[in-house]
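All protein chains but one are shown at their positions in the complex.
Labels for the chains are A and B, by order of writing; each one numbers its residues from 1.
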Amino acid sequence: MADVDIVIEICGSAGDGTISSGEILSRFMSSQGFEIMSFDSYPSEIRGFGKCVAHSRISNKKVLSPGKYTDILIALNNAHAISQLHTLRETGIVIFDNKPPNYLEEDQSIAGWIEPGMISYGIPLLNLSQKASGSARGRNMVALGALAAIFGIDGEQMKSAIHARYAKKNKVVIDSNINSFAEGFTWAQQHVTKVDSYTFGHSKPKPSKEKKAIINGNQAVAQAAIDSGLHLYAGYPITPATKIMEIVSRELPKKGGVMVQTEDEISAIGHVIGAGYAGKRAMTATSGPGFCLMSELANLAVMAEVPAVLVNSQRGGPSTGLPTRNEQSDLNIALFGGSGDSPRIVLAPTSVNECYTCTTLAFYLAEKYQTLVIILLDFFLSNSIRNITTPVPPKANQLNSNVAPTKTALKDYKRYKLTKNGISPRAIPGTPGGMCISTGLEHSEHGHPRYDRNTHPAMTEKRFNKIQGALSEAPKPRWVGPKKNVDIGVIAWGSTAGSAHEAVLNARKEGINVAFMSTVILSPFPVKEIKKFSEACSRILVPELNYTGQFANVLSPHLSRSIERLNMVTGLPISAEDILEKIRDMAR
Amino acid sequence: MDILKNSYLDEELEAVKKQGFLDYRTSQLPTWCPGCGYFGITHAIVQTCNDLQLKKEEVCVVSGIGCAGRYPIFMDVYGFHTVHGRSLPIAAGIKLSREELTVFAVAGDGDALGIGGGHLPHTIRRNVDITLFLFDNSIYGLTKGQTSPTTPLNQATNSHLKGNPDTPLKPVSLALAYGASFVARCYAGDVDGMKDVFRQAITHKGFSFIHIVTPCVTFDKTNITWGRLNGTVEPIEPVHDQTSFESALRLAEIPRLITGIFYQDKKRPSYMEIIRETQS
Partner (left out) sequence: MPKKDHYVIIGNGPAGNSAADAFRANDKDARVTIISDEAFSFFYRHKLPQFVAGNIGEDDLKVRPYSVYKEQNIRLRLGQCVDRIDPEEKILYLRHMEKVGYTKLVIATGGSPRILPSLTSFEKHLRFMTGYNNAIKLMPEIQKAKTITILGGDLISFELVKALRTMKKKIFFIFYSKCFWPVELTGNMSAKICANMKKKNIEAYADDTVETLTEKGNLYTLKTASGRTFKSDLVCCFLGLVPNIGYIIGSGIDTERGVLVNEFMQTNYKDIYACGDCAQIYDPKLKDYWISIGWSNAGLQGKIAAMNLLGSSKVVKPLPKSIRDVVGIKIQTSWWDHF
């Protein structure tokens, strides 16, 4: 079977049906058994003007990163598509509307910007849409039809997929979409002379039997939270985390839970801490600016030892920053943000799959270790859509991880009892005999405020030691490649890990002696494994999406060696190509 | 110690113990200044709990920071002493998770109206079934005498030696304007009046707002003092219609120490009732 690995971008204006056609394409290709990774970007501004891009990498191999270059660009809007042309591969293809109602002024047509070596297929999108549906709204479907015809996608099957997508709508909507698709398909079959070699047709992989879920990181987090027994979600709208709230708000009340859209992020984490204190599982999700507001209460969860799950989907910062762009620059605040010595558990999934598993783990850990667990996503991970094997919901024993006090312990109940592993059995309100005071002041084992010279050191140590247990319950760092005598070791975290992994695999194909490691648990830090990896490598490279190399800075004291860095703050996900280029540079 | 044994005091204590309310107290001695109005309020709260026969393990008291913030330490219930200004969201989070619990939020004027002022209208409009005890002494006590959101205009404080330039908020009017379903005012010197209001507030299904005027004997020697307030209390006339928002507002705007229940809407569903009805 020939390899298929094609990146398609649909680019239009808000209202062109860009995102929905991208979704149809991704879902359909997934149903055909392809691996997909999609990523939509849309303006943070109001509807009507902004540029929307539905990016989708479709492959019959494992997809680790979104792909830096586009192979096929579908232009639903000239101006936006022109501004997107820089991502098109040198030999890429553009599908565009070659029959707009009027002549465009010089340089306003995407067709005029096609670089030599690129290929453009003009399709009368508007005309065909009008013919099929009586309006311009079917242009996206006409384009999909043409795409299918030119690149060997089964038109009939895709038609049924479109039908399924709009099944809940009325017949007019269904028909106009289907007819538009069919018009585009037939027209392209009859009029387009194919001069490129991209195709899906000859290598259709067998549809896999296992059930696939097509979800993005936000959906995975929301689903995992609900599967983990979420009772209360509190949040304030903020890009790119808002979607989590929207999903939870639909699903949670059905299960007897509560979604509170709070007045601000402070209130959101307050509600979460309240619920956690009351013995229920609760979560909030936010992004950098909201995370800053939460930091005081986040520290209360640490000090008063109350479970709290906090998702921070990072975007460009500081301040309002770049709300719809990608960055990994909240690592510092996640690890260290807040006053005092404030140990917390930090998990950073590297894939949509791990968005699910990290979230279920987060609830388990938060409850067991009675502390703040931060899940670090980023704009890309939140919005990147993968078809993943339907995740396995947590088992019953993971759904209740609170360590409750024994009857004898309740006789003289010490809420903050100093124990070997640091976990003090927790009585939940309603438990007779467990009445006590929980407080953000430094406190004795009974919870009474104490400022003496012995209590604070003992309690501080307890809080730090306590979370160490989480290390053995989190996934071990992933090590790809040889175990010794490695020239270059790449260590990555978060959404950058996928690209780094792909880059390492490709570099190995080129004969470069390189290995890869990633870790989802960032606090407590898996020093042992990373040290071992480091010792096996002559040089260490850390690629990440922030200016100062926040992760590299965390690593370097542990490894006590110099670390080479690839820091990017373009607002885009780091690509496998960028990292590969750096690896090649180092290997030269 | 032996001298005290079997003394008159012991007998008194036994008698008081029999009344039951002491069960709601911890062994911790309050750290408030002698003469502080908070003693009276505490007394009224534990007595009300006793009167209502609330199970101790089903009572949660959430406080913020300030002299009032220490309050949960002295009550033998589930106490949560949190951070400055955030008692309301946390109390709401508790109630929305465990409806069987009776949840109190305790906050000073700086806590509830200053740093945490943003949470008040929203907790009110959600009508979460909790009771807010607003200990209003019109001063920042714990930090030693700075201006608070209810410090009268021109009163000299440690942060405004030449007098407070900021117009004070009117807590009862504010709560009414925000649409609270239960609004009352009490005076810390009137234990019976407080008990009466507290009982109704706690049993009210929805958000109860209790404004408690209480002197800070240490940092306010001129304005809200026992001396000036004792005897000025005006209980609300029985003719007042507690279901009338307009009358309540009119009453609230009178700048005297009027106490009692200004407004109560018994029909309005609480947040959990609304959620259950509309969201699932």
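Things to note:
By our rule, a residue touches a chain if its C-beta (ideal position, glycine included) is under 8 Å from a C-beta of that chain, and two chains touch if they have at least 3 such contacts.
From a predicted model like this one, the values you see are computed outputs, not experimental measurements.
For the chain that is not shown, the touched chains among those present are A, taking the whole complex. Screening A:F39, A:F96, A:F151 or A:F363 against the full complex identifies A:F96 as the residue touching the chain left out. Think of the hidden chain as still there; on chain A it touches residues 96, 98-100, 102-109, 111-112, 114-117, 119-120, 122, 193, 195.
Operating definition for what follows: only the chains that are shown with their structure count from here on.
Mean C-alpha position of chain A lies 45 Å from that of chain B. On chain B, the positions that touch chain A within their shared complex are 26, 28, 55-58, 60, 62, 72-73, 76-83, 86, 88-98, 100-101, 118-119, 121-122, 126, 272, 275, 279-280.
Those residues of chain A lying in contact with chain B across their complex are 231-232, 234, 249, 253-254, 256, 258-260, 262-264, 266-280, 282, 296-297, 300, 304, 429-441, 448-449.
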